[in-house]
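For reference, the structure discussed in these notes is given below.
The complex appears here minus one protein chain, its other protein chains still in place.
Order of writing sets the labels: A and B. Residues in every chain begin at 1.
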Amino acid sequence: MLSFIGRSIVQKMITLFFVSVISFLIIHLAPGEPSQVDPLNPKFTPEIVERFRKEFHLDKPLYVQYLFFYRGLLSGRTVSWKDNQPVLAKMWERFLNSLPLFIVGTIITWTLSFPIGIRSAIFRGGIFDRSATFFSYFLISIPGFFFAYILIIFVVTRFQVPVIGMQTFGLSDASTVRILMDRVWHLLLPSMLGATGGIAILSRYVRSQMLEVEGQDYVRTAKAKGLSWEQVHYKHALRNALLPFVTMFGLILPGLIGGSVIIESIFSWPGMGRMAYEAILARDYPIILTVNFISAVLVLLGTFISDVLYLVVDPRIRL
Amino acid sequence: MSPLLSVQNLKVYFRGDETVARAIDGVSYEVHAGETVCLVGESGCGKTVSALTILGLIPRPPGEIAGGKIFFKGRSILGLKEEEFQQIRGKRIAMVFQEPMTSLNPVFTVGDQIKEAIMVHEAIADRQAHSRCVGLLKDVGIPSPEERLRDYPHQLSGGQRQRVMIAMALACNPNIVIADEPTTALDVTIQKQILNLFKELQKARDMSLLYITHDLNVVREIADCIYVMYAGIIVEQGKMEDLFEHARHPYTMGLLASLPHRAKRGRILYSIPGTVPDPAYKPGGCPFHPRCEHAAGICKKEFPEMCDYGDGHLSRCPVLYERTNTVTF
Partner (left out) sequence: MTKFQPHSESSSEAPPAPRRTQGQEFWRLFKKNRLALAGLAIFLIFFIIAVAGLSVTSGTRPYFDPALVRLPEKLRPPLSRPNLEVLIPGEMPPLGMYVFGTDDLGRDVFSRMLQGAWVSLTVGFVAVGIAVFVGILLGGIAGYYGQTSITINHIFLFCLMLGGASAFAFGSLFPGVILLIAAIAFLYRSARSGKPAKPSLALAWLQKGATSVDTLIMRFVDIMLCFPSFFLILTVVALLPASIYNIMIVIGLTSWMGTTRFVRAEFLSLREQDFVTAAKALGVGDRRIIFRHMIPNAVAPVLVSATIGIAGAILTEAGLSFLGFGVPPPYATWGNILSDGKRFIFDAPWLTFIPGFAILIVVLSFNLFGEGLRDILNPKLRERY
């Protein structure tokens, strides 16, 4: 067990190193320059550009730049090129904005897709199953931004509530309930949109897992023992079908940072996704690289957690 | 004496998109108390389906029961509701399946699974159930049962798992145990052990055993009565010795002739030509006629009736029946 964890950590460190190298190379070898040091930018004189270049170590060879950047990142001293703010502090602020979206979205996803998937599998071929199947294809296929506009039009014309942004301006002297409801309204739509794809994919996955298990011999054994319908499906079948999902708890971690660039820019939600998008537009390399690096860390952490969880829940795996 | 279990003219069909697979097409058999009955036939002839039907475990759809009756202790059980079936399953009629490797739930301990089988039917305390489990494992010949109860199925060997399955089936002292090829997936040496276990248990507990197999050597070991199935119908039935000594149906004869120890040394071992027909496309008349060396013109046209040879020995081959009668008289 310990050796498994140790090996896995070493492996993930190596992977992380290569990720950092590759993302660094992609950014720096791409044609074009950050706007601060672009010689064509009329705002800056050549002297200022030269000063910027020196300050950002852009005059050094690539591998030195690489070392400088990751030393700065790991010691927390990296600053954004655009506004000279520390990258990590800036990200933390945006992260706190994205967090409610992520949490509400995840809760919606998981609480909806499990009942839907399980019900579809148990009554496969029935009306519920077929409509759930079609509906999930529909949700997978609809472009998020299009769906967002449909929902915005619907909600705004129907309920007359504002949904753009995190809250309505000029509400600060209203009652607490009013402010709270305002926040909830603003939160609900983008997190639902963020959840749509997840619901569709996860419920299909739950369904196929459940179908797989329902066909197993031990489910027949459980029936032959005289167990009730609920015990057969919800104890014997579901317990086995759930095994792979325990691992997915780890895999939702990367969603923390990825957020949704598109959803956040439609709703003017000042979260991580929007920050990343703005950084790309401004060629703010430190932020782009940090977002990339942290999300790689989260992916690796997520797979690590899911591996460990699997060890814990599946009695067949013993190291 | 009325039989404990009686299956009468049972028909089970599976509906496909364009076809109907007649998996069981009018099967009747009886199991008396304390008796071991064997259902014999090639794979795909409907043995397992008939057993699953008794417990109401046929998936519907695509399966459907097209006709017939099943009586258990004189009570018709075919149309029972799911909840009523649950009272019978495991408690009155228990089943042991073919694949011990996959028939136990991998995420529960052996103890949990046996205990569950007891607790679902009897209101007893957890401790009592536990000691019953220990006793059951002892009965089925598993050493150090206390520790084994805490094991997960994957920690046991195939033979041990099948013993656990048997213990689970015996948990509520059922009147009948249906064993569906319980030894097929096991090593030859283990097969013998499990078979002996069945014989002992059946004697000791005075229960009935409905044993489903394709292996005539097994049948010879344990059967009181034999029903030979082919393509969803019973082609011959009778007492074990009777059937082995005086087989009256070409199919039974063929099966017996293909047993290795019966053949003369130096001869090529007999095998029945052809293959079992697809249940969706059975030949008309006698379903065996394309493979039968005694087939006459009538076999293609008319479905054969059962011919009585006395003492419960019936065979579904009028052609041979007429031939023996002309010889005898």
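Simple rule for what comes next: a residue touches a chain if its C-beta (ideal position, glycine included) is under 8 Å from a C-beta of that chain, and two chains touch if they have at least 3 such contacts.
Quick caveat: nothing in here was measured; it's all calculated off a predicted structure.
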item	value
Residue of A:W92, A:Y137, A:F159 or A:W229 touching the missing chain in the full complex	A:Y137
Of A:G105, A:P254, A:G271 or A:P286, the one touching the omitted chain in the full complex	A:P254
Residue, one of B:A125, B:V188, B:A204 or B:I268, that touches the chain absent here	B:I268
Option from B:R60, B:K203 or B:K300 whose C-beta touches the chain left out	B:K300
Listed residues A:V104, A:A132, A:V206 or A:L300, member touching the removed chain	A:L300
Absent chain, residues of chain A that touch it	11, 14-16, 18-19, 22-23, 26-27, 30-32, 124-125, 133-134, 137-138, 140-146, 149-150, 153, 211, 215, 254, 257-258, 261-262, 265, 276-277, 280-281, 283, 288, 291-292, 295-296, 299-300
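Please note the rule applied: only the chains that are shown with their structure count from here on.
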item	value
Chain B-touching residues of chain A, taken from the complex the two chains share	216-218, 220-229, 231, 236, 239-240, 243, 314-316
Touch list for chain B against partner chain A, complex	55, 57, 82-83, 85-91, 94-95, 97, 99, 102-108, 116-117, 120-121, 152, 154, 165, 168
